[in-house]
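Only a single protein chain was left out; the remaining protein chains are all shown in position.
Which chain is which? They are A, B and C, in the order written, and residues in each are numbered from 1.
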Amino acid sequence: MVSEVSAPPKSASLVGALVGNNQIVLVAALVVICVGISLAVPQFYSSANIIAILRQVAMVLIVACGMTMLLITAEVDLSVGASLAFVGVVAMDVINVTDSVFLGALAGIAFGALVGLVNGLIVTRLKVNSLIATIGTMMILQGGVFLYSREAIQNHHHLPSFVDIGAGYVGPVPIPVIVAAVIFIASYVVLRHTTLGRYLFAVGANEKTARLSGLRTTWLKLFAFVLTGALVGVAGLILGSLMNAGQPTAGRGFELTVIAAVILGGTSLSGGRGTLIGTLLGVFVLKVIDDGIIVLQWNQDLQMIVPGVVLIAAIYLDILRRRADAR
Amino acid sequence: MPAEAATAAVAETAAPLPLEMTGIGKHFPGVIALDNVDLSLEAGKVHALMGENGAGKSTLIKILAGVYGKDTGTIRIAGRETSIASPGDALRQGIKVVFQEIALISEFTVAENIFLEQYPTGRSGSINWKKIRQDARALFERIGFDVDTNARTGALPISQQQMVEIARALAHEARIVVMDEPTSSLTPAEVALLFTVIRRLTALGIAVIYVSHKLDEVFEIADTVTVLRDGRHISTRPIGEHTHDTLIQDMIGRQIDDLFPRSRGQASGKVALSVKGVATEKLRDVTFDVYAGEVLGFFGLMGAGRTELAKAIVGFDPIDKGTIEIGGRPLHPHDTRTAVSLGIGLLTEDRKGEGLMLDLPVVYNLSLAALGSFARGGFIDETAEREAAQGYVDRFRIRTPSLFQEIKNLSGGNQQKVLLARWLLRGLSVIVVDEPTRGIDVGAKQEIFALIDQLAADGHAIVMMTSEMPELLGLSDRVMVMGEGRITGSFSRDEATQEKILNAAIV
Amino acid sequence: MQKILFAMLAAGTALVAVSAVPASAQDTPKRIGYVVNYATHEWYQNVIKGMKDHAAEIGATVEVKDANLDVAKQVSAAEDFIAQGVDVLILTPVNEEGVVPLLRRAKAAGMPVVLEGNPVKGMTTMVAICDYDTGYDAGVAAGKYAKENLGGVAKVMNVGLPLLSATVLRSQGFMDGIQTEIPDAVMVHDLDGGGNPDRALEVSTAALAQNDDINIIYGINDSSSLGGLQAWKAAGKSQDGLLVVGTGGEGLAFINAMENEPSYRIEAAMFPEKNGYTAIDAAVKVFNNEEVPPHIVSPTAPMIGDEWSKYYDYDGTTRSIKWDAVNALVPPAKCTKTAADLK
Partner (left out) sequence: MPQSSSIAARSGSQVTDTFATLGRRQEIALVLSIFALIAFFSFTSDYFFTVRNLTNVLGQGSLVMIAGIGVAIVFMSGEVDISVGSLQAAVAIPLIEVMNATGNLWLGLAAALLLGLIVGVINGYLSAYVGINSLIVTLGMLFILRGGVYLYTGKTAIPDDAYLESFFVIGNERFLGVVPYPALIALILLLGFMYVMSHRPFGRKVYAVGGNAEVARLAGFPVKRVKFTCFIISSVMATISGILLASRLGSAVHLAGIGFEFQVVAAVVLGGVSLSGGVGSLLGMALGVLILAFMSNGLGMLDLPTEWQLVITGIIIIIAVAFDEMKRRRAG
């Protein structure tokens, strides 16, 4: 059917040019927000605040890199928030017992990856829709973390290197920001320049095509789940270090922030489409808004409303743009 | 008799014509799909609408069905000028279109699907299920189809679903019935039945538009033929004034002397693919060899198991029994990854569902299977990738504005060439092609045929699944016929005739 | 048919009434049902601990159902207890307005109810600390500390929780208390830390970046104060010249912090165990139809420096309350300010 009326190459219509691509909208939004806030509150540009924002961005971005890949393969993981808390608890417990930050970090990341693996197996083997499957594992983890430990696991080891994971600096740059930057760049390169990245797109764009082309589709989806899980492990360590405790109550709503940022960045829920640059911008937009509402001393309830509106508005604009392209 | 019908169409008649479309124009971005097209129907006659893919047939019937709006022109139904705003509107005005793609809700029963558009309701507005079941049964009895009206529609074979679609037209007391390639998945017996039904429709004074590219059928059933080409109206003539040749000439605007070029010589004696005793849920004990440099054609009616066989031998679907060897090496483990690495792959019949990554650019689609060969340490050498892709775009004359065009914007023929190039870039030795020309226009078909011939000449082994007899006879070196999951006949190129093949196909 | 149903119902009610109104003042309830609002929180873990310990002493059992911060689930859980015919119901409302109909129904079913934590319209009695006074006392202590150690300057970042009236009262009390010592103490930033550590950390980070003159962090619970402190540390600031004041003393976190963090000097301890203990006492009284005041105050006390060891034993993994010290505390007879004063 399509072939008979196949559309010609995109024509750059006026509307299309005006709305531009999604990322330009995000950049513009970011600039407007930053300028607006800084006019009202000059301290917005203080190095302390910028570092504060960067650190918040880092936490979300680390997981968002994995989530972007996962959404590109047309799957989603809602359990990342619950897993984040569990990772912190496990890591702190292991460090307390072994007195080794390395082993604790390894345990935390391995735990996160294991959660990802379980999610991936439920989705690929049992064929459960990932939205439902990860709501299920979210419940299991939320309950499980309290069965594991009702109280926050305290720092009994007092190892300075543990504190550095979240609060340390290299030169003027906080360590979490460096970690996030490394993960972001690596993810970007993988997604953009490697066969693995291309295969992830292929699986999300058309799983059967990918399989007929000889790709290990199950393995690729598992990879995206495990990677996302492992990155939750990294973020969980940073959060644990920042809070200096393994908090079972942490991470509520974290999954929604991450997914909102990724979608805001133009990654499609239906797979096969998305960019990490978009994700980066999406994280920045959400976190700058979050920070702005605090420094402006506005009612913090707006921290719920504004992202909701921004998300719907951004997607609305994206749809307008696509329609303009198709016209 | 057909000649008289045509004269009658020209002459003034007392009753207004059921449908007159005049000066219909429709354009899509960058494409003029229809340009000043006329079409009028007579009550009780079958009007064939012909043309290559892309000629505008589908656009015209979609305008009639209310799926698209027209840009210019007028539509008169029973003499009154009207507009058709939506599919529901078309139905209310007595137009029922039976689309080529089955338009049934597979979770519903057959009976419910029959009355989908107009549920009979009681005074309270409740659906009268009893009446639906009774009327559906009566309807099928009247037209002589044997279908379980309480069955879940999705559980029926495709051919029966098509029959349900046609029965639907009757249930709605439509005055105009449009059939878009209705026989593409029917057996000869079912086609005969369909024609009986069409004659019953016309006897009731219903006007029928019959869209088809099968000349034999058109000569058998149509009273009048309208040919479209490139969105323009070419001719409307009584069928009696046409011969096969004139009709083809009208359709493609030139003569195709040699639709099936043959440049290759004898196949080598080297076995490229050996299938022994393969059995699955749908296949029983399938055994055959394919030699390098030959085209082995598989024919079978709908449900014979061609696609199932294709998917089994490329490792996509699991097998219960049997062995598959590619170039002497067994396909083990039985998955597509192993299959591709051994050099066998499938050019699917379902381009959209299993072949294309619609939102991704041409180059990504083209290089997908061969990406590893452009990579060093996992990193893609994008220059090499683009150059290789460009090579195929040039060689296959793939019409695309750029390598980065999203593939969904290409025509069916060009998409098919990209998918074929995907496998050649990978360097397969055995290519399984399933319905290679489905949804592709005549011009592009010829190119695809030439490519398949060329591949065989280069030493590839080609396994071709097809339901198109000319394609089968024109391209194959050997023909195998399937029925109910088994191989029911095997013929050399010289032995193979349409009659023998059909006899073998009907189990 | 209807008559029969009514008769059955009447009989049922009568039965409940008979079992619920004991004859003798010596009686103790056998089964006490406790609908807690958020059992996973350390505070309530310790409230439950206090309840169970004391109930065991008097020969009663405590059954616990967790509303898990879900107002609807809380009503359901209480309904279940009423259906099961427990002798007394103790309730920590998720939201004090949201259980008004429930109290009416409990009354209709003849079920004595003790509220814990927050007052509810139509209640008989409530066991609770005085949030405002707790904050106030901690504020006074913080003011004294600031005079001695911080040069008399008090710029406060409140890591608050506007969601709950109790926590709003604590913050108000703290500011009012500190101003008795340092009249020009100001609240530089009033944050919603969500009462949980990661959110508290996040919002505090932004606030600290904006106002670098903050020198006192007040948290409405330990998670909030620790979140604020961690944000301070993550910003790379020295803890010299900083005072952190926590509230609750709900778990182990504050002990750990007071031991290891030089700035974490004051904890407004609220002794959840004692709260639970007092609630059981109240339950016995209402079960016996004794006269009870509408508000039974459970004591609180600011703990400065290592004073925590006066009230708790800590072996590294668990803490245990020193009942003698805690029972010796004298609570105020009446709270200075309550949720009603916020409206």
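To be clear about the criterion, a contact is a pair of C-beta atoms (placed from the backbone, for glycine too) under 8 Å apart; a residue touches a chain by one contact, two chains touch by 3 or more.
What you are looking at is a predicted structure, and each value in this text was computed from that prediction instead of being measured.
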Relative to the complete complex, which of the depicted chains are touched by the chain excluded from display?
A, B, C
Considering the complete complex, identify which of A:24, A:50 or A:139 is in touch with the unshown chain.
A:139
Of C:95, C:239 or C:327, which sits in contact with the chain we cannot see?
C:95
For the full complex, which residue in B:99, B:374 or B:423 touches the chain that was left out?
B:99
Can you work out which residue in C:71, C:153, C:186 or C:329 touches the chain that's missing from view?
C:71
Can you list, in ascending order, the subunit A residues touching the missing chain?
122, 126-129, 131-133, 135-140, 142-144, 146-147, 256, 260, 263, 269-270, 299, 301-305, 307-309, 311-312, 315-316, 319
Interface with the undisplayed chain - residues on subunit B
65-67, 86-92, 97, 99, 101-109, 112, 116-117, 119, 121, 125-127, 129, 150, 152, 154-155, 158, 161, 185, 349-354, 438
Take the complete complex as the reference. Which residues in subunit C touch the chain that isn't displayed?
2, 5-6, 9, 12, 39-40, 63, 65-66, 68-73, 75-77, 79-80, 83-85, 94-102, 104-105, 121, 162-165, 342-343
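Methods note: only the chains that are shown with their structure count from here on.
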What whole-number Å value describes the gap between the mean CA coordinates of subunit B and subunit C?
72
Which whole number of Å gives the spacing of the CA centres of subunit A and subunit B?
44
List the centre-to-centre spacing of subunit A and subunit C in whole Å, with centres computed as mean CA coordinates.
36
Going through subunit B residue by residue, note those that touch at least 2 other chains and give them in order.
none
Touching subunit A in the complex, subunit B uses residues 28-31, 33, 53-54, 56, 58-59, 101, 314, 316, 336-337, 339-341, 345-346, 348, 352-360, 364, 368-369, 371-372, 375, 378-380, 382, 401-402, 405, 408-413, 415, 422, 426, 439-440
Please output the residues of subunit A touching subunit C within their complex, sorted ascending.
41, 43-44, 46, 48-53, 55-56, 146, 150-152, 154-156, 158, 163, 166-167, 169, 174, 239, 242-245, 247-252, 254, 290-291, 294-295, 297, 300-301
Footprint of subunit A on subunit C - complex, ascending:
40-42, 45, 162, 189-192, 196-199, 201-203, 205-212, 223, 226-227, 230-231, 233-236, 251-253, 256, 260, 316
